[in-house]
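Note that one protein chain of the assembly has been removed; the remaining protein chains are unaltered in position.
Right, subunit A next:
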Amino acid sequence: MRVALFLTCVNDALYPDTGRAVVTVLERLGVEVDFPTGQTCCGQPQYNTGYRRETEPLVRRMAEVFADYDHVVTPSGSCAAMVRDNYPRIGARTRAEGRGTALERAAGALVPKVHELTEFLVDVLGVTDVGASFPHTVTYHPSCHGLRMLGLGDRPRRLLQAVRGLNLVELPGAEECCGFGGTFAVKNAAVSTAMGQDKVRNARSTGAEVLCGADNSCLMHLGGLLHRQDEPLRALHIAEILAATEDLPDGPPTRPTNGPTDGPTESLVVSA
């Protein structure tokens, strides 16, 4: 079984610990993991902002990079949903526009291979106990893409419940969007923030130490709010919890907290 890790651009650049954790978990379960370095980004930001044409080369790239693998595993529900829901649409549109069927075929071949991490663990490997230990109180935010587009159901919760020492508490309003939504977070920042603050308030009400999710994009938004509000609650990707064992030093493994934003900001925005 040739298994490729599709890490996604956000994880590669900002959350490498999540990638390392995925490798740790999969290798512990006897899976040989490969990371094809030709991968970059699935094109979701472009697609969802209305730049479908700009997405096409990235669809082609994804299909080529992962063509030789049996399974492609990603710790990002939204990127998995991008491939599953939108790649076929993008392919169909290129055909409809008379630009051949190559992209549609390539995208079609990729779709069934792509699994979100918890799907891969539960459905393909058939495990819920991944041998982790994490003696902390955790609440789980089932991001919209995992919840509605992928239909992950209780897979993440089953995995968390099997972690030794972990106390899983239900998140009120769990099924509500956290307000990230890609470029929505900046194009409609006020509403995005209001949604995130409600999510954070609900998470805080559970008394959990860790707000867990399966999508670092949502966690970046929520973690950024938590840090700004000086909350002790920390946002952590489920892979990092599933990778934790008793051999690890005390305390939950956690990414560095979101840092203060020193230095100029506006002037550094890419403008062309």
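Simple rule for what comes next: contacts are C-beta pairs under 8 Å (C-beta built on N, C-alpha and C of every residue); 3 or more make two chains touch, one makes a residue touch a chain; residues count from 1.
Basically, contacts and distances are computed from a predicted model.
> When one chain of this assembly is omitted, its UniProt record names it as which of these: "ABC-type sugar transport system permease subunit", "Phosphate ABC transporter membrane protein 2, PhoT family", "TolC family protein" or "L-lactate dehydrogenase complex protein LldF"?
From the choices "ABC-type sugar transport system permease subunit", "Phosphate ABC transporter membrane protein 2, PhoT family", "TolC family protein" or "L-lactate dehydrogenase complex protein LldF", the unshown chain carries the UniProt name "L-lactate dehydrogenase complex protein LldF".
> Of the listed residues A:R105, A:R164 or A:K187, which contacts the missing chain in the full complex?
Touches the omitted chain: A:K187.
> Among A:R28, A:R61, A:R95 or A:R201, which residue is in touch with the absent chain?
A:R61
> Using the touch definition from the top, which of A:G50, A:G98, A:G126 or A:P232 touches the missing chain?
That would be A:G50, which touches the missing chain.
> Of the residues in subunit A, which ones touch the absent chain?
Within subunit A, the residues touching the omitted chain are 7, 9, 11-17, 19-20, 34-41, 43, 45-52, 54-55, 57-58, 61, 64-69, 89, 144-145, 148-149, 175-177, 179-196, 220-221, 223-225, 227-228, 255-256, 258-263, 265-266, 268-272.
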